[in-house]
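Apart from one protein chain that is not included, each protein chain of the complex appears where it belongs.
Going in written order, the chains are labelled A, B and C, and every chain counts its residues from 1.
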Amino acid sequence: MFDRILPYLLAGISVGGQYALIAVGYTMVYGILRLINFAHGDIFTAAGFFMVYFAAAMPLYVAAPLVVVATVLLGFVVERVAYKPLRSAPRMSIMISAIGVSYLLQNLMWYVTGGLAKQYPVLPWISEQITIGPASTKMATVVTPVITVLLVVALVMLIKHTKIGMAMRAVSRDFETAQLMGIKINSVISMTFVIGSFLAAIGSMLYFSNYTTVTPTIGAMPGLKAFVAAVFGGIGSIPGAVIGAMLIGICENVIKAVGYTTFSDAFTFALLIVVLVFKPTGLFGEKTSEKV
Amino acid sequence: MSTVLRVKDVTMQFGGVVAIDNLSMHVDEGEIVALIGPNGAGKTTAFNCITGVYEPTNGEIAFGDCIIARSHPTGKMKKLYAGAHADKYLGARVRLSPDKITRLGIARTFQNIRLFKSQTAFENVLIATHLRRTSNPFTATLHINAAEERRMRERAMEMLETVGLADSAGELATSLPYGQQRRLEIARALATQPKLLLLDEPAAGMNPQETDELGAFIREIKDRFQLTVFMIEHHMNLVMDISDRIYVIDFGRQIAEGAPAEVRDNPAVIAAYLGVDEE
Amino acid sequence: MKKSTKAAVGTLLVAALFAGVWLAERLAGANSMLVTVLEKGAIYALIAVSMNLLNGFTGLFSLGQAGFMLVGAYTYAIFTIPAARRMAVYQYYQGGIVQFELPCLLAIVLAGVVAAAFAALVGLPVLRLKSDYLAIATLGFAEIIRAVIQYDKLGPLTNGSNLLKTYPTFDTALFPFAVAGVCIAVILMLIHSTYGRACKAIRDDEIAAEAMGINLFRHKLLSFVISSFFAGVGGALLAMYQGTVQANAFKSSMTYEILLIVVIGGMGSVTGSVLASFLFIACSEWWLRFLDVETFIGTVQVPLLRSGFRMVVFSVVIMAVVLFYRRGIMGDREFSLDAIARAFSGKKRKGARAK
Partner (left out) sequence: MKKVMALVLALMMVLTCAAFAEDANVIKIGVFEPASGDNGAGGKQEVLGIEYANSLVPTVTIGDTEYTVELVVVDNQSQTDKAVTAAQTLVSEGVSVVLGSYGSGVSMAGGEVFAQAQVPAIGCSCTNPGVTSLCDYYWRICYIDPFQGTVMANFAMEQGAQNAYVLTQLGDDYSTGLGFYFQQAFESLGGTVVAETFTEGTSDFTAYLNNAISAGADVVFAPSSTTSASLIINQAASMNVDFPIMAGDTWESSVILDAVKGTSVQVYCSTFFDERDESNTVAAEFVAGFKEWLNANPDKLTNNGGNDIVAAVSALGYDGYMVALEAVKAAGSASPADIAAALPGVTYDGVTGAIAFDEIGDAQKDMAYIKLANTETGEFDFVKTQTVADLG
């Protein structure tokens, strides 16, 4: 019995880990700016395309770090262009700006690639095949959970024990007061986007070495599912986002195993609505009451 | 003279912080009652409990013979609860939403003005007449309720005239000077045809001359619309001048109650306001 | 400007509009780009206004418009495919279970009603959420509706993920103009009614609105249901315009497109939404199409111009509007005959004083 379940479990944890790396980006940005960064999924896709184009032009060991730098730069530019001018604007305008940027990034990628699917280059170590018991899969599937946990632990350490981490926690607790306390808001927010994009870049390398075709809109669905994971885990809580993502990844594969394949995406949204209505703070989030 | 509003043992706690501690008050028909106390004493929190914006942690509030709020500490709050009478209000919890309380006849103004910023002064008051509509979405959309619409507009204009803002009806609400915005909020509250009017620092930011006019104005609308007035205010002369009774609260607890004269010389009140000089 | 003259001028303007459309159709020919843009512009205008009623007038940030358009389009298509052709359309489901067909107008109204029913269902759990959670929840529902309609077991009703086609369509641009016109008129009357004012109060300040006796949930649900009704009607018109309809095309990118039309037109302005719809469709379908074609001047190829460039230019324009020109074309002002009258009289009065 177990060896029948193993392949699904493996796939579930692997895709769960990749969602987690994206979800952490959502949670941090939402925690600080109370903004759903619609463009985050597209930054994830852009990281995929960066690798496709860089790997074609230069050796892999140069291309990989360059992809991470390019993605982080993209995240930084998106924040400075689309969100910084609207710092004091009403909540709806910022969200419309986020949707506008997502729309712009998708169209830009469509234009650059001519709308055709591109093949992701074979990364040396993590694309090899490995067999565990009956199931055989790519090294990336096994490596993903490990990398995810390591990165998240590092991030939590950064948040808990460094100055910039404390600044982030202050800003997420109360935006105005943090400013009054002399915290340079813009650099804290930029740092959040930098970290979010960095994790998205790593996540995209793992995700696309498992699923080797990159199209301009391929990042939309994983992006949305990562956000659902962030909300499910309790928006603003990084461990919550990771556990939420893992659960969603596993549930998705179990649903496909049981046979309701058409509903695997719809399930994620049904879960989102159930969480939003019955427990808006998610598994680990804390209640934020609105003062009148 | 029946009791219009009765607040029994109300405690309001935000987590561990006790905003109101075991407060009991009542307001009788036709009275002007003032609620005073130093800043942060819990006055506006009391108003928010009465108007349903907050659900009190414990205690009961009744409007006439209808209970509009009743609850007891539950869940995490059971452990944190620091007030008394924890067992007195067990049983079914009642919480009316603010719109239902306004429908019963309690209208309020806000400490920091909350006018509808994209609407003109006239439209602000017109929106408050929506409550007493008899039309449903279909008749309203197809303008079959033209008669009702005319009546609403007349009443809105009438309210504007009462507060003396008839000539700036077409102005954007937020572009009016501060004093006029305060009066517009009162006009808006009156447009819901209340029985009990809750005024939250109506004279805030007014000079003495405007404050005296306001006192006369409040007495006039009380008689004209047979209202009962329950007011939070800091201007002592206004309070002493027009209120029949005064409640004084400090740190959420009631420290004095009675006619203006008694309260003025009450040592506890003076201490709360002016602080005790250290011998 | 007296009420009677305003009514007269108003009807005159409307008549002129319809005459213009009729003339355009005669001159440019039914298949010309001008007529196509007019038809699609009218349909998108109705859908944009219905979304503006929700986002612009009631302050509810909903991203579920594509879902309700899908329900409307499918309801219309399912109930109007001629019985003779059902066997060929529902080729994998033995002709499907619906074997009767309804007249066009009845089916369009039914499309709205079914979409409104879905909205009432969706609204119950969703409307108590904060603005950004409401956005994601409605987006989620649109995706769920799309997945359910494509479910194989529902094939006999919805033809699963396959195309629905051969249902009656309109052959003159006047039809979508008339239907969209009537619907937008009804929305305008709602906005100017006491319920419309209550919605605007909710948009400005929920706490103050509730303190004035406005039941937040009921009014939000009313606005949500009405907006979805007209989105359903818009979906039915879009199905008629396209001739074929498939659930897969109603993605969230369609909702984003409509949201951006509303933003360009101006949140809270019906005129803005209508103008922006025609501008958006004219640009994306017609004027800016040359940006996609690899054009050569002499032998040298104009750089950048190749397929997809049109959408890039478009998204950049939209970002510029969202960032720097936030009020959009009309802000929240409406086209009103008084404003024009005053503008005319204003000029005369200024002129008079100058003498």
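Following the convention adopted for this analysis, a contact is a pair of C-beta atoms (placed from the backbone, for glycine too) under 8 Å apart; a residue touches a chain by one contact, two chains touch by 3 or more.
Quick caveat: nothing in here was measured; it's all calculated off a predicted structure.
When the full complex is examined, the chain removed from view is found to touch A, C.
Screening A:S93, A:Q179 or A:T215 for touch with the missing chain picks out A:T215. Interface with the hidden chain, as seen from chain C, comprises residues 31-33, 36, 85, 88-89, 91-92, 147, 150, 152, 160-163, 165-166, 169, 171, 241-244, 246-249, 254, 285-290, 292, 307-308, 325. As for the chain not pictured, it touches chain A at residues 4, 7-8, 11, 15, 110, 114-117, 119, 129, 131, 135-138, 207, 210-213, 215, 217-218, 220-221, 252-253, 256-257, 259, 261-262, 264-265.
What we mean here is this: only the chains that are shown with their structure count from here on.
Among the chains in view, C has its Cα centre nearest the centre of the complete protein Cα set. Note on chain placement: the centre of chain B and the centre of chain C lie 43 Å apart, centres being C-alpha means.
Distance from the chain A centre to the chain B centre is 48 Å, each centre being the mean of its Cα atoms. In this assembly, the C-alpha centroid of chain A lies 32 Å from the C-alpha centroid of chain C. In chain A, the residues that reach two or more other chains under the touch definition are 292.
Shared contact sites, meaning residues of chain C that touch two or more other chains, fall at 207. Considering their complex, residues 34-36, 81-82, 85-86, 89, 91-93, 95-97, 99-104, 106-108, 110-111, 114-115, 217, 220, 224, 227-228, 231, 262-263, 265-266, 269-270, 272-273, 276-277, 280, 292 of chain A touch chain C. On the chain B side of its complex with chain C, the touching residues are 51, 53, 97-100, 102-103, 107-108, 110, 114-119, 123, 126-131, 133, 135, 137, 140-143, 145, 149, 152, 188, 192. Across the complex, chain B is touched by residues 186, 189-190, 193-195, 197-198, 200-201, 203-205, 207-216, 222, 226, 268, 332 of chain C.
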